[in-house]
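A protein chain is absent from this complex, but the other protein chains hold their places.
Chains here go by letter, A and B, matching the order in which they are written, and residues are numbered from 1 within each.
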Amino acid sequence: MGDVFLTLQDFMTFTKGVTYLIMVAALCGIGLFWRFLNARDDD
Amino acid sequence: MSISRRKFLGWIGAAGMTSAVGRKAHAASNKQFTGYAEANAVLHDISLCIGCRKCEDACNKVNDLPPPKASFSDLSVLEASRRTDAYTYTVVNQKQTSGNAKPVFFKNQCNHCLEPACASACFVQAFRKTDTGAVTYDETVCVGCRYCMVACPFEIPAYEYDKALTPRVTKCTMCYPRLIDGKLPGCVEACPAEALSFGKRDDLLALARERIRKFPERYVNHVYGEHEMGGTSWLYLSNVPFDRIGMRMDLGTRPAGELTAGALGAVPIVVGLWPILLGGIYAVSKRKDKIAAEEQAEAVAAALEEANAAADARLTSELEKAEKQKQLAIEKEVQKALEEQAAAAAEKAAGADGTADVDKPEAGDDDSRSSTE
Partner (left out) sequence: MSDHTAETGKSVFTLFNLVAGIIVVMGLILTFLRFTGGLSTVTNLSDYNPWGIWIGFDLLTGVALAAGGYVTSAAVYIFGMKKYHSAVRPAVLTGFLGYALVVLALNYDVGRPWRLPYPFIMQQGTTSLLFEVAACVALYLSVLFLEYSPAALEWLGLKRARNLAIKLTMALTFFGVILSTLHQSSLGALYLIAPSKLHPLWYSTYLPVYFFVSSIIAGISMVLFESTLSHRYFKDKMSRTYLDEHNPVTLGFGKAASYVLAGYFIIKIIGISVDNNWHLLGTGYGVWFLVELLGFVALPCFLYAVGVREKNLLLIRCTAVWTVLGVVLNRLNVSLIAFNYHLPSTERYVPHWMEVGITLFIVTLGVLAFRFIVTRMPIFYEHPDYEDAH
């Protein structure tokens, strides 16, 4: 785990995996942020 | 192995993730991947192959594959072009390249790419490029989607279509279990013509170039597999152009993973920007609705007001008219009364002078005077 990626395949497996987790977080986060942003609107 | 992917989600714990991402940062910024330095490879010198099918025989035995329909010593099999299938991990084909020259024989099996298309395509990571050089397949996770077979540019993986419940993808394993035991791959061990050489990839590349340098008139000046699809662990030297024996020269040098990297990279961007774009459109359409509603309300109010004003005006004018009419009527009545009175007075005056003077001395006078005149 500590050493560098020797193949593109390993690198992409890792980075895409992290990106998928970020995507899940982003979708939840942006929804909550939308509500925060619009919570005090008049209508 | 650089990472234990089976536990992928497991070790991306909160703490693990920061340290892992941090540590890999400099490696990640370097977009060159060296591959496994000590990885093994096989060099197949097509010019040396005699088409004896001993490699096929050995492959069949070491992999415990079912016996073939025709014996491996039956060379008439070579007359038809064959490909790998579920129970044949390697095949030798022959090609008559020119009229009366002796045919060219060439062996075909998994090329064990440095960046395997099958591994890139597999959605359960059933394929692995191992540090031995072998690309292995894990049947315990395989779903059987066969995307690896679509992806493989060399058309190697085969499928056990005849198995109802336990079909597997099959392909040459480079005799991975034998490599672990320090043995040669079955086919290499069996080859009587030294058409197959086993060793470190770098050494075999050097060997191949050395042969081309020594016998330039014998070999095509190309080591097939050095760069094809990002390079393979199975290398080929040939005395006939590779595309003449069905080995595609148009595959390019980019590994399969790079072909899909763009599309994969677009995925998180869509996830990042679509909510912004759609949210914007939604906000605009909602605002448009709101303004339209407000405008409508305003218009309604204005119309109401106008109507009220008009009604008021009409009412006033009606009232005025009525007043005027009333006035006129009164005046008319008054006039009528006066006239009647005057007429009566005149009558009276004509009848008896005295009384008229008593009642209305001046007017009576005037009237009587005017009427008499």
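One rule holds in what follows: a residue touches a chain if its C-beta (ideal position, glycine included) is under 8 Å from a C-beta of that chain, and two chains touch if they have at least 3 such contacts.
Not measured: the values here are computed from a predicted model.
Only one of B:I281, B:V300 or B:L315 touches the absent chain when the whole complex is considered: B:I281. Interface note for the absent chain: among B:A151, B:C172, B:V220 or B:I245, the touching residue is B:A151.
Between the chain not shown and the residues B:L75, B:C142, B:I212 or B:A346, the one that touches is B:C142. Taking the complete complex into account, residues 5-6, 8-9, 83-86, 117, 119-126, 141-147, 149-151, 153, 155, 157-168, 248, 250-252, 256-257, 259-260, 262-264, 266-267, 270-271, 274-275, 278-279, 281-282, 285-286, 288-289 of chain B touch the chain not shown.
Interface with the hidden chain, as seen from chain A, comprises residues 9, 12-13, 16-17, 19-20, 27, 31.
Just so we're on the same page, only the chains that are shown with their structure count from here on.
Centroids built from CA atoms put chain B at 17 Å from chain A. Per the touch definition, chain B reaches chain A in the complex via residues 2-5, 8-9, 11-12, 17, 20-21, 23-24, 27-28, 30, 33-36, 114-116, 119-120, 125, 129, 230, 255, 257-258, 261, 264, 267-268, 271-272, 275-276, 279, 290.
Contact residues of chain A toward chain B in the complex are 1-19, 21-23, 26-27, 30-31, 34, 43.
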